[in-house]
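Omission of a single protein chain aside, the complex is shown with its protein chains in their original locations.
Should a chain be cited, it is by its letter among A, B and C, assigned in written order, with residues numbered from 1 in that chain.
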Amino acid sequence: MKRFTRDQMAARVARDIPEGAYVNLGIGLPTMVANHLPKEREIFLHSENGLLGMGPAPAAGSEDPDLINAGKQPVTLLTGGAYFHHADSFAMMRGGHLDFCVLGAFQVSASGDLANWHTGAINAIPAVGGAMDLAIGAKRVLVMMDHQTKGGESKIVAHCTYPLTGVKCVNRIYTDLAVIDVTPEGLAVVETVDGLAFDELARITGVPLRRASATAG
Amino acid sequence: MKRFTRDQMAARVARDIPEGAYVNLGIGLPTMVANHLPKEREIFLHSENGLLGMGPAPAAGSEDPDLINAGKQPVTLLTGGAYFHHADSFAMMRGGHLDFCVLGAFQVSASGDLANWHTGAINAIPAVGGAMDLAIGAKRVLVMMDHQTKGGESKIVAHCTYPLTGVKCVNRIYTDLAVIDVTPEGLAVVETVDGLAFDELARITGVPLRRASATAG
Amino acid sequence: MIDKTVASPSAAVADIADGATVMIGGFGTAGMPSELIDALIRNGARDLTIVNNNAGNADVGLAALLKAKRVRKIICSFPRQTDSYVFDALYHAGEIELELVPQGNLAERIRAAGAGIGAFFTPTAYGTPLAEGKETRLINGRGYVLEYPIAADFALIKAEKGDRWGNLVYRKTARNFGPIMASAAKCAIAQVRKVVALGELDPEVIVTPGIFVQRIVEIDVADQLSPPQAAA
Partner (left out) sequence: MIDKTVASPSAAVADIADGATVMIGGFGTAGMPSELIDALIRNGARDLTIVNNNAGNADVGLAALLKAKRVRKIICSFPRQTDSYVFDALYHAGEIELELVPQGNLAERIRAAGAGIGAFFTPTAYGTPLAEGKETRLINGRGYVLEYPIAADFALIKAEKGDRWGNLVYRKTARNFGPIMASAAKCAIAQVRKVVALGELDPEVIVTPGIFVQRIVEIDVADQLSPPQAAA
C-alpha cells in the first residue's frame, strides 16, 4: 500500500470542485488545492480577510503588504475580483454563500463533528481565528488530513476527544488512505488508496464504515 | 396670542441644531427645517433611503429619478455626501449615530411616548415606513406638531390613545404654542408664544407642566 | 467560463414558480426592476409572496403584478401611498395578506438572512403594536424585540452596471435594497443598464460581489431612461 501524497490529496479535492464554485481554502494543507485547480475552470477563491477572486502568489518583489490572504501571505487578485470588509466577508460564509470550504483537522467524528482548532493542551494559548466560521461556512465542508496520527491512531473517531470546532458540519474527508463521505447513515468509503482493502481500512479507522453506493461520489 | 407659524416653528428647531450635527428630517412639517438652517453652518442631512449630505431640491428640469429622499421627492447631494444601502442606512439610525431626528406627531405623552404612524382607525391601511426607526434613531428626537387637534384637544397627553410609534423616545416638543422638554421629572416649558401665560398653556395642555430652569434650553 | 448574463428578462425569470417568495428591490421607483417585474407578470406564476418596501404605484410594475392577482402575501413597510389603489382595493377585499414591518427591521431582517444570523434583538417597534406577540427582552435596561430573517427564493433587483461574474455597482439612491436582497435570495436576478467587460469594475468599488448574484440581464438603455412618470 502506497499512501496518497499531499499533492495527490490536493488534486483529488480539486477534482470535486466544479467550474463556478465559490471556495474557501483553509490555511495549511488545503491551500495546496489551489495548485491543482485546472486553469480552464473559473473557480472563485474567497479569503475571509476580505477578498473574492483570489489569485496566486505574486512574483518575488511585487508583494503588496495590503493584499494578503487569511494566512497573511501575499496574494494577488484576479480580474473580476472584489474587496470587502470583515463583517461582509463573514456574512458570505455564515450566510451559506460559499459552495465549499476545505479545512485541515485533528479529528473528525463519525457524525461529522470537526476538531481542528485546539489540541486541548492545558498550557496552550487558545487561538481560533476563522476556524469555527469556516466549519459552518459553506454548503459543503471538506476536510483534508492524514488518516492517522504519528502514533498510528485514527483521526476519524467515534467522538472527538479534542475540543470541537463545529458540530455535524463535515461532508467529506480526504485522507492519505481514502475518501470518505459523512452521511446520515454513517461514514461511507468513496475510494481507497491502491492496495488497501476495505476491511483493512475499516480496521485502521476503528469506527464503522460502509462502501458508498456507486452514485455517491 | 398669536400662534407660531410653521416657518417660525421650523426656524426655532433650526436654532437648536449646531454646526456639524447629523440630522434626519422626517416627512412633512420637519422637512421645512432645512429651509431655516443657516447657510454658513455645515449640517449633515441623512435620508433613510440611503444618502448622507442631502442638498436642496434640484432646479426644475434637472431632477434625477435615482436621487430622491425618503419622501420620494427629488433632491441633490452636497459635495462630500455619500450613498449607501438600506441596511447600512438604518444601522446609522439604530446605532445612535444621528444627533437629531425631527418628526411630526399625532400625540406625545408626558413621558415622551410618540404616536405618529397610525390613527387607530379600524379600516385604515397600516403603513409605518421608517417612523419607528426614526423614533429610536437619534441621540435626540425632536417633535414638531400643532399643540392641539382641530377639535381643540391637546396633542400632548398623559398617555397616548393612538397606537405608539416609540416608547419614551421624545426629547423636545415644538408646537405652535410652546417649546417643551421631556425630562425625567416631567414636561418642562422652555418658551411660549408671545402673550401666552404659563398657566394658560398648562390649562390648554391638560397635563402637568413646569417651567424649565434657565439652563435647560 | 462563467457567464451569468441572460438574454432577456423573460429568460431570467422563467423558473419562478407558483408559491415562490420573491424580493423586489426599489424604494418608490428608484431602483425598481420594472422590466423584470413585467417579465414576471408574463411568466404567470401565482400565489407569490412579495417582499418590497412598498406595495406598488398606480397600475404599473408591482401594482400590475398585484392587479393580475398573482400575489398571496406582501411583506413591506409602507403599502399606503397616494396611488396605491390597486393594493388598497385588494386589501379591503381581503384578497391579499399584509405583513407590515418597520423599514429598518425589514432591511435588517433581509440582511440577517443573507448573513446567516438566526434572529436578532432590535429596539425598533419595542412597545408598539408591531411588536405584539413577539418575544421581547430588556438588554442593559433598553427594550428590544426579537426579529427573524426574511429569505427569498428569488430577488429581482436593478443595478447600474454588472459583469459576467455578477459583480454589481448601483446608481445614487437606487442602491437602496439591492445589495441586501441579492444576499438573501437563493437566486438573485439583476437587471442592469450596462453589462461591462470583466475588470471594468474597480475591485474597490464593487458594491455587490458576484457571489450574491446568479443572473444578470442588460436592459436597453432607451427603455430605462424613459421617465417613470411616462409609464404611469
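Going forward, a residue touches a chain if its C-beta (ideal position, glycine included) is under 8 Å from a C-beta of that chain, and two chains touch if they have at least 3 such contacts.
Quick caveat, the model's predicted, so the values are computed rather than measured.
**Q** I'm checking contacts with the chain that's been left out. Which of B:Phe4, B:Phe44, B:Phe106 or B:Tyr174 qualifies?
**A** B:Phe44
**Q** Tell me which of B:Ala14, B:Ala70, B:Met92 or B:Leu177 is the one touching the absent chain.
**A** Result: among the candidates, B:Met92 touches the missing chain.
**Q** Among B:Met1, B:Ala57 or B:Ala82, which residue is in contact with the omitted chain in the full complex?
**A** Answer from the full complex: B:Ala82 touches the omitted chain.
**Q** For the chain that got dropped from the picture, name the residues of chain B it touches.
**A** On the chain B side, contact with the omitted chain comes from 19-20, 22, 42, 44, 46, 51-53, 77, 79-84, 87, 90-98, 136.
**Q** Just checking the interface: what residues of chain C touch the absent partner chain?
**A** 108, 112, 115-123, 137, 139-140, 142, 144, 148, 169-172, 202, 204-205
**Q** Name every residue on chain A in touch with the hidden partner chain.
**A** Missing-chain contacts on chain A: residues 47-51, 64-68, 72, 77, 83-87, 89-91, 93-94, 113, 118, 123-133, 135-137, 163-167.
Everything below uses one rule, namely that only the chains that are shown with their structure count from here on.
**Q** What chains, if any, are shared contacts of chain B and chain C?
**A** Touching chain B and chain C alike: no chains returned.
**Q** Whose Cα centre is nearest the centre of all Cα atoms in view?
**A** Of all chains shown, the one whose C-alpha centre lies nearest the global C-alpha mean is C.
**Q** Using mean CA coordinates as chain centres, what's the chain B-chain C distance in Å?
**A** Each chain's C-alpha centroid was found; their separation is 29 Å.
**Q** Among the residues of chain C, pick out those that touch two or more other chains and give their numbers.
**A** Where chain C meets two or more other chains at a single residue, that happens at 111.
**Q** Give me the residues of chain B that touch two or more other chains.
**A** none
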